[in-house]
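Encoded as structure tokens, the structure appears first; notes follow it.
Note that this complex is displayed minus one protein chain, with the remaining chains in position.
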Amino acid sequence: MTEVNQATAAEHGLSASEYDTMLSIMGRAPTITELGIFSVMWSEHCSYKSSRKWLKTLPTKGPQVICGPGENAGVVDIGDGLAAVFKIESHNHPSFIEPYQGAATGVGGIMRDVFTMGARPVANMNALRFGSPDHPKTRHLVSGVVAGIGGYGNCIGVPTVGGEANFDPAYNGNILVNAMTVGIAKADKIFYSAAAGPGNPVVYVGSKTGRDGIHGATMASAEFDDDSEEKRPTVQVGDPFTEKLLLEACLELMATDAIVAIQDMGAAGLTSSTVEMADKGGVGVELNLEKTPVREEGMTPYEIMLSESQERMLMVLKPGREEEARAIFEKWELDFAVIGRVTDSGRVMLKMKNETVADIPVAPLVDAAPIYDRPWEPTPTRAPVMASQSAEPENPLDALKQLLASPNHCSRRWIWEQYDHMVMADTAQRPGGDAAIVRIHGSERGLAITTDCTPRYCYAEPETGGKQAVAEAWRNLIAVGATPLALTNNLNFGSPERAPIMGQFVGCVSGIGAAAAALDFPVVSGNVSFYNETSGEAILPTPVIGGLGLVDDLAQTARVAFAEQDQAIVLIGTTAGWLGASSYLQEIEERREGAPPPVDLVVEKANGSFVREQIIGGAASSCHDVSDGGLIVAIAEMAMASGIGAAIEAPETGIPLHAWLFGEDQARYVLTTADPAAMLEAAEMCGVKASVIGQTGGESLTVGGIHTISVNELRGAHEAWLPEYMAAP
Amino acid sequence: MKSAVIVFPGSNCDRDIAVALERASGTAPAMVWHRETSLPAVDFIVLPGGFSYGDYLRGGAIAARSPVMRDVEAQARAGVPVLGICNGFQILTEIGLLPGILMRNAGLKFICRDVYVSVADNRTAFTAGYAEGQVLRIPVAHNEGNYFADDETLDALESNGRIAFRYTTPDGAVCDAGNPNGSARNIAGIFNENCTVLGLMPHPERVVDPAHGGTDGAGMFTGLVEALAQ
Amino acid sequence: MKARVHVMLKNGVLDPQGKAIGHALGSLGFKGVGEVRQGKIIELEIDAANREAAEELVEQMCQRLLANTVIENFTIDIEE
Partner (left out) sequence: MKARVHVMLKNGVLDPQGKAIGHALGSLGFKGVGEVRQGKIIELEIDAANREAAEELVEQMCQRLLANTVIENFTIDIEE
């Protein structure tokens, strides 16, 4: 047997002090299997050792929240006895190494988190960040990641209804693949992971265990170096077909009352599922590892415990219900094995053919997991960029066309057309709008879903960036007419061991917390992904927000497409012409500078509530929030989506025209209406800033009566970039 | 109309088609598990879309060898109308109820989007709800929808009026611009000799309800209900 | 025994994957690449009394499942 000492512990990523703590918990030299278990449980990925202190500051409560962070996914009440279960999760490192399988297994993992809780997944989203389009790896990564996400979601039959995709050189060596799943369950039939009932059988179901992905969790917690390619064999291969069977089988068994507790085997596989189930229930678990269904001969206890083979679940059943459960899993042609039982020892005891290979007290393993208060440095503040410091373009519509045809603003159609976004026949708003809407099956109500983050704001000013990400997600939900309910978040950062990076993290979390509290938009689940850096180059801080909202009546929603000719275009919110950290500055002037636009959460809330009322009351015929690229980009998107043109007039404000058009002031929306007078009056009553800025109609976009461009020309430029880029060698 | 929907491991449009059938006929279809060896007495059988057996080996290949397919085949040969959508179409070709095969899309990518198809002939039960030459907007969602058969087979399909739907442009032109996947002669759906078996790649069940953003698929099901009532 | 089945598209059947591979090789700068065809290989562990029995068995498997003879040809290799 392999000897365990300081050196083997270090190879497992445990520091000297962590190893000492482990020795004192065990009171003897640990076995290699025990070391493996400690190392994955204490990895950043499983223990949140660098982030926990800060995550605790986030608001997680609200009358709608049934279950906040801590379980497999968050749960919120959506009325009619139903609950939405949702979470987002990263699969960044595996996707960089093997884009297809990395992204595919990411989707598989997050869907298991959701159906483990008893919910049928109804929608998937994906937030992607790639390196510069010129980087030699980018095209291959985009192609593989998108195919992998589609390959898994399409097969399983859950629609992928939206997401984000951006390019920036900061992700050259470390792409981000964040996948989100939303499911629906009966509110009184949520399944949790706390094991209970000493003597109850512990059951393994799903695929067989192979040698794949051993040490995936520790990999997710280490930064890349030049020989990461050598670590390749740890990549897991997913089988969406088996996951579909597992989903159906689990839901079928969940319709009975045979299950006491259930937990998917995600990162760190059988180890984390066993330890977490025991810990949450305050009980012990004894497993007979030789009963584990294995794919290969001669697998050691260490390998069985650390394998990250996909499409597996661990359950505790009520006594005597094994055969009923077995019949269901056999019907779905899945493995089923009783591999152990719940005990009252408070220990995880693992045996292989009667020999004890691990015997660990659960509470100290979990409670003594290291927590760090890492040193952090605040990000230096930046000066704003005044509109006068930016040269006015000759024709702002040329700049608009250039922006719409740029990698970060062009249409994402090439991506979403590879995703089945309509299966389940409940997609009421397809990708391409502000938020997607899926109908709650069998009703006329719906869930609105979005993901958002503007990393360049987060980099410039983490706290503002964190607030803005939440505000934009909230705004996207409002813009379709939904009531925002709650959010999930995926915090993607560089190494927490570097104070400036930790400072970005602290700032973003603080901004997220402030915005979530102010907007009654609690955090119910999330994921942290650190060490997103290569050879010391960190990614932009990227705290992706996944937002969920409720639509009470699908007939009372709005879309981005202009609804009709000759309607008034109303701008909600205040325009100062804020160009700092804007898309305009970055893409047109190639300047990455300036403070990002401030986020006023009080105004944000007032404007959003007003806009939502205008939509559900039927006054607004279309709606789009103003985000990246500013007002004119929002209007162009509304025009391109409908084929209807618009004529815009800037009011007399003294703001240079280009700043008025491209500034990224927050809390703004564009609405169209047949009755602008009524809308302005209503706005005034609510103290909301609103003004008529133009009229829909024709087939061109015209600004100030001088500059004009055809909607078709804009659309051609907007649609062309991504397919052309991907078709190039 | 009493109908049956066959459910294979990996089917994922079985619920969608059941909803569309119930909406059109007022009666929920019988959901028949692939391991059954005989079907209940029904007027109409559907093989739904999805990824039966993960689409491994070839789309529909393994499902076509399921126990239930022997009875489906027998019923089809006895004249019970059978509809195969997407993966269901692939299964029908694999079992030989329809000629040809669906190969990988010419663009080598999964495609999910609205396409336009024209109705060749409205004298069949499947197309009775449409006008001849009508252009429908219906979504596709597939990786392997590129219809292939040898020229002789294609000629025979054409001359016997067995091409049910062809991909077109929005204004009904049959040309490459309207062909999403490289299918021979823009074929989106075909009949058997008696027009009692239809296989098609587009998903009519995804556009039966205003909430879907289109209702062009509804005519297939309302037409069927009416035709089968006679 | 181990059987290895090669399944290739028949001549005359368009092979979009093969074509795409040929194209991609060209873009990567490989010169002199002519036709490219992609097929499948299926390796099976089987129980059979002897080579003939094995061949016969695998031939059956091909006819019934492994190949679609509308568009595909197959060949069988048996390794003892």
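All chains are identified by letter, namely A, B and C, in their written order; residue positions are counted from 1 within each chain.
In the analysis below, a residue touches a chain if its C-beta (ideal position, glycine included) is under 8 Å from a C-beta of that chain, and two chains touch if they have at least 3 such contacts.
Given the structure is predicted, the values throughout are model-derived calculations rather than measurements.
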{"item": "Shown chains that the omitted chain touches within the full complex", "value": "A, B, C"}
{"item": "Omitted-chain contact residue, chosen from A:21, A:101 or A:292", "value": "A:101"}
{"item": "Among C:13, C:36 or C:70, the residue in touch with the chain that has been omitted", "value": "C:36"}
{"item": "Absent-chain contact - pick from A:212, A:276, A:359 or A:665", "value": "A:212"}
{"item": "On chain C, residues whose C-beta touches the chain left out of the figure", "value": "6, 8, 18, 21-22, 24-25, 28, 30-48, 57, 60-61, 64-66"}
{"item": "Interface with the unshown chain - residue positions in chain B", "value": "53-54, 56-57, 62, 65-67"}
{"item": "Touch list for chain A against the chain that is not drawn", "value": "97-98, 100-101, 207, 210-212, 232-233, 235-237, 239, 241-242, 295-296, 309-310, 333"}
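Here is the rule we use: only the chains that are shown with their structure count from here on.
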{"item": "Pair exhibiting more inter-chain C-beta contacts, B-C or A-B", "value": "A-B"}
{"item": "Where chain A and chain C are represented by their mean Cα positions, the distance between them in whole Å", "value": "41"}
{"item": "Whole-Å separation of chain centres (CA-atom averages), chain B against chain C", "value": "29"}
{"item": "Length of the line joining the C-alpha centres of chain A and chain B, rounded to whole Å", "value": "36"}
